[in-house]
Each structure stands twice: as C-alpha cells, then as structure tokens.
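For this depiction, one protein chain was excluded, whereas all remaining protein chains were kept in their positions.
Showing subunit A:
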Amino acid sequence: MDDERVEDAQEIVLVARKGGFGLPTACPVCLPVYCYLRFAKVNFKLRIDRSNPDSDHIPYVEYGDYVALNNEKGGVLEILNEENIIQLDSELSKDCFSDWVSTKVMISTWLAEAVQYELWVACDSSIADYIYFSDLPWAIGKVLHWNQSRAVKQLHGITKLNVTEKEEEIYRKANLAYNALSAKLGNEEFFFEERPTSVDALFLAHAAFVINALPETSLLRSSLVKYANLTRFVETFKGDMLEASCSSSQTASPFEASSSSVPRTKKSKQSPKPKPKKRERTEEEKSFRRRAKYFIAAQVVSVLIFLTVLGGMGDFGVDDDDNDGLAYDD
C-alpha cells in the first residue's frame, strides 16, 4: 500500500460500537483502535455501528476502497501496520523489541481476558447491555446477551464448578500484569522509547475502560487504581485522546436506532449522548411520526370494520362460483 494513498484525500473511517461512560467508544475491543489512531495523530472519522454486537469484524477501518477488518490477520492494528497505513510501531529499536512484544501480549491476553470476565460474568448485565444491546430491540438484546455470556464462559473454560478458581486465576494474572506495567512505566510518559506505540494505545484503552465503565466495586478496577503511575497515565492522556472532539458521521446502521439508554445501575458511570443532536431529530420527525400513527390507526380501524360490519366472513373459502364440481339445478 502506498503512503500516498493515505496522503490522498481518501478519508479514514473507524467503524466502532457506540460511546458511553465518557468514552468515544465504550467497547473494550474498539477503544484500542481509536486510541491508536489518536496517538498516530491521524485525521479520521468515527462511525457508530449499532446492530452488530456479536460480530468479530468490528471494529474496522475504511481507508478509501480498502477495509481492515478486525477478524483478519491479527486484527485491525496489525493490518494497518503491515499495510503501512499507520505505523506507530515502526522504527522500534531491537533492544526493546522483545520487551515490547511481551508487554503487548500481556495486555492483549491477560488484561483483555480480565475485562471480558468482568463485563460478561462478574458485573451485572447493565454495562454490557448499554454498550452492545441498547440499540437493538429488547428481545434480540436479551438473547444475544445470553449467547455472548455463554460464549465467553466457554472460551475461558468457566463452569459452575470452577468459577471461583478461574476468577482467582484471572485476577491474579491481571494483578501481575498491572505490577509489571507499573514497573515498566515508572515515571516515564510512555512505556517505550519516550514515544507512543501500540502498547500505549492498548493500555490506555484498557485502563480508561476499567476506570470509567466498571463499577467502583469491581475487583479489577480496585487492582488498577492501586498503581498511581498507571492512573496518572490514564489521566494524562484521557483529556487529549479520549475527550477531545472527534468528528463522527451518521450511524452505520440504517435503521436509526433510538438514542442510547442510560445504564440503570447506580454504580456505573453514566454518560448520555450529546443532547442537541437528539433534539434536532425529534423536531424533524415529530409531525411525521404523528402522521404515521394516524395512518396506522386508520389501517387498524379499517380492518376492524371489515371484520365486524361488512360481514365478509359468511362464505369463507367457499364461493358460489367455486369450481368444486358440485352442480346444482335450480
């Protein structure tokens, strides 16, 4: 892929799941890609997908006619790197390469697993519902939530018999990871070579999600906030990377799903969508919705009239001109 393709007017679009909890995208799988693009100082648009909560191809990045899907070849970040679209990890010195790889793997496995466990097993369902299913009809959301919870348990081998042991193992690994990361970060601004790499993006996304989205009673959150430098890292970049305005285009879902519902739990941080956009839409659709309701009411009334007044039920299935071979002589 030529660099000039990026430098061309072709825009880069990140398609991710909806935002919330003070984050531009509240999905722990999508947020690393967002942070990566922000660290790389790339201009991109954020488009929200509301109807694919269980798909593994999200997040994906569109750059012109090309698409980098998350379920291909190591994920979006790998593809962006290999295709030379955005190379945050280029020119990494050989000295720290092995360390960088092991740190990245630790974040991508141990910490990612811990977040999955918290989201789908440990915490109540309101957080996952808000992030993934609040824009789907209730029945579909419930079924998909149950399915996803079951899949996560299967993936990690969690059963009713071993849930306690598995939980201890997951939190133990997460603690080890936090310890190692804290030691690695020290008082530096970045983890490696005083510049942002994909490790910084991955950890920022993970930590921002844990601190903002998980309830204060979460064990994972409690483990993280014990390390002051890790918390400082998040606070330092959260303002620049995650709260700075970013352009977001229309939703990818064409069904204009309702605005996000706020999570019900009091323990979760709540971050409703920007209200002005919602008000505009309401003003535009008010009269049309009213007309649509009148239209539907008229249809229902006409059906009821047909059923009761017109009495067209007398000769169901058998008309006088029914060609059934029976002949009558009058």
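Just so it is clear, a residue touches a chain if its C-beta (ideal position, glycine included) is under 8 Å from a C-beta of that chain, and two chains touch if they have at least 3 such contacts; residues count from 1.
To be clear about the criterion, contacts and distances are computed from a predicted model.
S.K.: Report the protein name recorded by UniProt for the chain absent from the figure; options are "ER membrane protein complex subunit 2", "ATP synthase subunit gamma", "DENN domain containing 10" or "Bacterial surface antigen (D15) domain-containing protein".
M.R.: Choosing among "ER membrane protein complex subunit 2", "ATP synthase subunit gamma", "DENN domain containing 10" or "Bacterial surface antigen (D15) domain-containing protein", the correct UniProt name is "Bacterial surface antigen (D15) domain-containing protein".
S.K.: Could you tell which one of A:14, A:69 or A:224 touches the chain left off the display?
M.R.: Touches the omitted chain: A:69.
S.K.: On subunit A, what residues meet the omitted chain?
M.R.: With respect to the unshown chain, the touching residues of subunit A are 1, 49-53, 55, 57, 60, 62, 64-67, 69, 71-73, 82-83, 135-140, 144, 250, 252-258, 281, 284-285, 288-289, 292, 295-296, 299, 303, 306-307, 312-314, 316-319, 322, 324-330.
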